[in-house]
Structures are given as structure tokens and as C-alpha cells.
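Quick notes on the structure that follows.
Note that one protein chain is taken out, while the other chains of the complex remain in position.
Let's look at chain A:
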């Protein structure tokens, strides 16, 4: 809580680009009617509680890691994807970054 008082200076809405991305993906899915927000909030709350048992969550990176984990589990449960697909695409992106010359836009090889 020590940083509560110092939080009067404007801070970016999202600390990391991926925080913004995972937020936007979730909002887009909700807007498209893939799930109710209350259903999302309940699942997200359960993840936060579980993570909070291990350490005190900081409301920043911790928070969005819990968010991402909830979304992955939710989409897997809905049958939209699988752990295996996520892992494969994650590896494909890693590969794309590692083989794209610095400064060039990174694109996924078509698979």
C-alpha cells in the first residue's frame, strides 16, 4: 500500500502492451456474446483467490497473469482451443521473433 499516496501522477492505463491485448481480447469476446461478464468475473475471481494464496498480488503483472490464465482455461473449456494449440502457437510466435531480423515486423509463418 505504500505506493497509494504516490499514485497521484498520471500512470499509463496499461503498464505493458500485453496487458492491453489480453484485456481487449476478453472484452471483444464478451461483446461478441461468447460469455457473460458476470461469468467471467466469477472465474477470474477464483483464479485471483488461488494465486493470492501463494503470494500477495500486486494488481499489475500478477493481476494480468491471472487474467490470462483464466481466459486460456475458459476458452479451452468452451472447446475453442486446447492447451496443445496454445503451446504450438506460442512456440510459433517465439520462433518468428527469433528468426526475424531486428527492426523488421514480426509475422507468423503460415501454418
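Here, contacts are C-beta pairs under 8 Å (C-beta built on N, C-alpha and C of every residue); 3 or more make two chains touch, one makes a residue touch a chain; residues count from 1.
We take it that contacts and distances are computed from a predicted model.
*Asks:* Quick one: find the hidden chain's UniProt protein name among "nitrile hydratase", "Glutamyl-tRNA(Gln) amidotransferase subunit A", "Carbohydrate ABC transporter permease" or "Lipoprotein".
*Replies:* This omitted chain is identified in its UniProt record as "nitrile hydratase".
*Asks:* Residues on chain A that touch the omitted chain in the whole complex?
*Replies:* Per the touch rule, chain A residues meeting the hidden chain are 1-5, 7-8, 11-18, 20-25, 27-32, 34, 37-38, 40-42, 44-45, 48, 52, 56-60, 63-65, 68, 71-72, 75, 80-81, 85-90, 92-94, 97-104, 106, 108.
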